[in-house]
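Written below as structure tokens is the structure these notes are about.
With one protein chain held back, the other chains of the complex are shown just where they sit.
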Amino acid sequence: MTKPLVTPALAQFVTATAGRNMTRPAYVAVAVGVVMMVLLTVDPAYEAAHHWVDAVLWACLAFFVFEWVVRLRQAFLAQRGWSYATSGRGLVDAMGALGVPVAIMLGVNPKTAWLLGVFWVLKVVPGVPGLRQLRRVLVLESGPLLSVLMIFLMVLFLASVAVHFLERDVQPVAFGSVPAALWWAVATLTTVGYGDVVPITPLGRLIAAFVMICGLGVFGLWTGILATGFAAETRRDNFLKTWESVSKVPFFAALGPAAIADVTQMLRTMDLPARTMIIRKGKAGDCMYFIADGEVEVDLPGKKVRLGEGAFFGEMALLGNNLRSANITTTRVSKLLVLDLVDFRMLMARHPDLAETIDAEARRRALENK
Amino acid sequence: MTKPLVTPALAQFVTATAGRNMTRPAYVAVAVGVVMMVLLTVDPAYEAAHHWVDAVLWACLAFFVFEWVVRLRQAFLAQRGWSYATSGRGLVDAMGALGVPVAIMLGVNPKTAWLLGVFWVLKVVPGVPGLRQLRRVLVLESGPLLSVLMIFLMVLFLASVAVHFLERDVQPVAFGSVPAALWWAVATLTTVGYGDVVPITPLGRLIAAFVMICGLGVFGLWTGILATGFAAETRRDNFLKTWESVSKVPFFAALGPAAIADVTQMLRTMDLPARTMIIRKGKAGDCMYFIADGEVEVDLPGKKVRLGEGAFFGEMALLGNNLRSANITTTRVSKLLVLDLVDFRMLMARHPDLAETIDAEARRRALENK
Amino acid sequence: MTKPLVTPALAQFVTATAGRNMTRPAYVAVAVGVVMMVLLTVDPAYEAAHHWVDAVLWACLAFFVFEWVVRLRQAFLAQRGWSYATSGRGLVDAMGALGVPVAIMLGVNPKTAWLLGVFWVLKVVPGVPGLRQLRRVLVLESGPLLSVLMIFLMVLFLASVAVHFLERDVQPVAFGSVPAALWWAVATLTTVGYGDVVPITPLGRLIAAFVMICGLGVFGLWTGILATGFAAETRRDNFLKTWESVSKVPFFAALGPAAIADVTQMLRTMDLPARTMIIRKGKAGDCMYFIADGEVEVDLPGKKVRLGEGAFFGEMALLGNNLRSANITTTRVSKLLVLDLVDFRMLMARHPDLAETIDAEARRRALENK
Partner (left out) sequence: MTKPLVTPALAQFVTATAGRNMTRPAYVAVAVGVVMMVLLTVDPAYEAAHHWVDAVLWACLAFFVFEWVVRLRQAFLAQRGWSYATSGRGLVDAMGALGVPVAIMLGVNPKTAWLLGVFWVLKVVPGVPGLRQLRRVLVLESGPLLSVLMIFLMVLFLASVAVHFLERDVQPVAFGSVPAALWWAVATLTTVGYGDVVPITPLGRLIAAFVMICGLGVFGLWTGILATGFAAETRRDNFLKTWESVSKVPFFAALGPAAIADVTQMLRTMDLPARTMIIRKGKAGDCMYFIADGEVEVDLPGKKVRLGEGAFFGEMALLGNNLRSANITTTRVSKLLVLDLVDFRMLMARHPDLAETIDAEARRRALENK
């Protein structure tokens, strides 16, 4: 009797697991597996509960094997088995599923083999939001970033040889070879400064001081490049996310393409789950909202009004009335466009017809609510 | 006879204490209380003056209890007792008032119990200017900041396991377990670099060098994100603060909304207490002022002229005359709008009619003063 | 018989070596030479393979001498021998060729003399992309950077003297003289913090804390300056690289100069080697391409279409069809102009005639491919 119930649930689970995104159980398995792997290395903890630790680790491993097999099967069914198996995600999944058992089979000490479980953390990479954005910055700015890396390596190398030359007689262990001196140089140039190896001759210290100041410079250049790239990327990302939604709102659709591009730069999208309070009565407000997708419920005294796609609300806070006059909640998953007070004023200044429309609607609502 | 005098003062004090903002006595109590709490832990200092330290600590505590009770009463009278009691401020106030006595009652060593007084410093949080602005940056940029944090944690974790694997035999105490290796990794990746634990094998050092360079990268991304967000927020904040005042100045009110938005971006507001010198005769000047609120006194030879809301002054410095020709002082709390030389030129270029008005007034004044 | 074959190859090699840019063998020689130089200082490695290390080092040196002589001869033939010999590159080449042999001849221990091989790394400097850009930033921002350096040095000096005064009696070795205290100060102000020398008196620690916070400030200023300069320089560099190509594309040539300047800011150039896949069928696309130079091959079902200079492709991804519909590969070295989705929309908004042209071509192609 339970079978008909179990099978669809299992089928659903298999489908979810085969999908591109991590499922909730997968996140739990990664978190639990990694914590257990850490506990394994803490001798007192492991001795106290080694049965539990082992059991949980094997369970996590079993899940990852299952996940990999399901995904592999799904991919082969869809005629793209090799493309998945050799993709980054496929390799991470394979590593997570096979790394530990293969190592154990090859005779590696189990405690050591389980350390390979650390690669499980790589499974969450595709789920990190904004990682794509960071990658684009790194790719687009790779030219200057590599230049700074070259300068970094050159300073590193020249300083190591110089300090090796100056300190090798006084500190033969710490600076007796160039690789040893490189260890000092990298810790100094990155401003980490362990202090385990430190020059003691006056000239060696002079070079060290120079390396430290270069470290500041490298840092500054690096940050400057990333800040520049990031600013551009943030603008771009926001524009793309917003553009789609803007053209769906009838309020803006009447505008020409130039005005839409203008408006898009002023709006910010907000994705909300169902039953989320957007506006709380009595709070100060500094933005208005357009509904690009979904529905909200306005909790007016005595009645509840629902607003659907294309409607806007919260405009009264921008027209002089600072305190929100009603609670507003989403009724289902919704995508809103947020217009900030500052941008509202800019918009009104540049597109007086929009101002007129919003103003008229606000007056109509105020009348209605009285 | 003293009662009628005391009661209003007390009532006023209670009212001030119940308000949202910190009163001056409250700041003093926090500062003194915290210093005493520190002294309590310094054995020689405490032994020398333990009566004083104890007395002052109890006095501070009494004040905080009083403050909390007054605020709680006020909130319940205003029908929002629970909302205050469970708000951040309410919890901080409760912690400050009850933490130490409850700990002492539970049998904690008094010297330890008083350490809870450190939470008193949280009381000044709402009074820190610009904190709201910082919070908005952190909220709006939370996506990319979290991505960087994820990268940070992943590098941390992978590096810890790798170095644990490579160094555990050579340094069983420092790298014998993954948590111990994590301690090394976090100190390295943040470029703190205590140097209490340092890898010594060549491969371990190679990984350490990689972690250090990643540390620079994480730092750079972090800073880039915050710099980008901060630039946008600063512009927004300034616009909001200035907009209100601009529309109150008749000089600008005649402009259309597009021009007002334009002008707002060029102005900066300045809040001044009474009797503050704004312009000192003979100093070089590079900005002019519009009075949005308040009054100033121009100290001309032989007479004193007062300028009220809507007036402007200091324009001569921007029209060729570099040195200020008179002292100008506020007569009461005033809000000024500052127009910098650069923006003045931009404004004059884009709105020649404003230039005409300012020029005419400057010529009239020059004539009058001759 | 081999002579006729060898001579042109040698002649070609000589010509390539004499050129401005590093040849591939030169990069190899630098890399190998420097690695050998490092191995020389690692006693176990050198003892195990000293014949090999010596042989390779002499071979590298021979190559650098050959390179220098060839370049010098070439320069003198072109009447600019002294200008080359005294230029930065000439001096680096001379140093690389003569440094080690001269040192050995002067009786320096060979192991020490070979350390001069570190200067070989300077040979790659002219080949680092983006270095010119970094140099421009440093030159243009040299004013504020020097100011920050002055502040840095002043804090350094004042703190050193203060800590020397406070700590010299307690730690006569570490803080007994101002130069010794300067060593501490520079490691602290750059936030390196070796910890080999640390103040222990309360006042000394107070000053140290102040120096650390100043270190953060200096860091911040430095980064702020570099970030500002870098942002401006990146825009400029991209404009220059793109401008040339834009005016060559007939599609844009019809626009007036103001529009061309506008368009140039939106495009990004991309230099691609032959037979590189630009667009992969089925991938999501977010940019279109204009061919400024070169040729691409579109792999349509049943036929291959070649597009030459001035043509554009990938526009369908921007007109609603998110997935690329064909593989596109370069047939020879090509220079493309990339127009991102965001900028495409801006462009269409501001220049509707361009939008019309792209739209018409896209429709024509869609018809043709059906």
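The letters A, B and C name the chains in turn, as written, and every chain counts its residues from 1.
We take it that contacts are C-beta pairs under 8 Å (C-beta built on N, C-alpha and C of every residue); 3 or more make two chains touch, one makes a residue touch a chain.
What you see is a predicted model, and the numbers here were worked out from it, not measured in a lab.
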{"item": "Residue touching the undisplayed chain, where the options are C:17, C:41 or C:188", "value": "C:188"}
{"item": "Selected from B:23, B:190 or B:331 as touching the chain missing from the view", "value": "B:190"}
{"item": "Contact with the hidden chain (one of C:227, C:249, C:266 or C:292)", "value": "C:227"}
{"item": "Residue of C:10, C:59, C:105 or C:212 touching the missing chain in the full complex", "value": "C:212"}
{"item": "Footprint left on chain A by the chain that the document does not show", "value": "191-195, 223-224, 227"}
{"item": "Interface with the undisplayed chain - residues on chain B", "value": "34, 37-38, 41-43, 112, 115, 118, 121-122, 124-125, 128-131, 133-134, 137, 152, 179, 182-183, 186-187, 190-196, 218-219, 222-223, 225-231, 234, 286, 340-342, 345-346, 348-350, 352, 355"}
{"item": "For chain C, the residues touching the chain missing from this view", "value": "143-144, 146-148, 150-151, 154, 157-158, 161, 164-165, 176-179, 188, 191-195, 198, 202, 205, 208-209, 212-213, 215-217, 219-221, 223-225, 227-228, 231, 235-236, 239-240, 243, 256-262, 264"}
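As a working rule, only the chains that are shown with their structure count from here on.
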{"item": "Degree value of the rotation bringing chain A onto chain B, based on Cα positions, nearest 5", "value": "90"}
{"item": "Centre-most chain, if every chain is reduced to its averaged C-alpha atoms", "value": "A"}
{"item": "Copies chain C and chain B - interface residue numbers shared by over half, same or different", "value": "same"}
{"item": "Rounded Å distance between chain A and chain B, as computed from the means of their C-alpha atoms", "value": "28"}
{"item": "Numbers and ranges of chain B residues touching at least 2 other chains", "value": "191-195, 223-224, 227"}
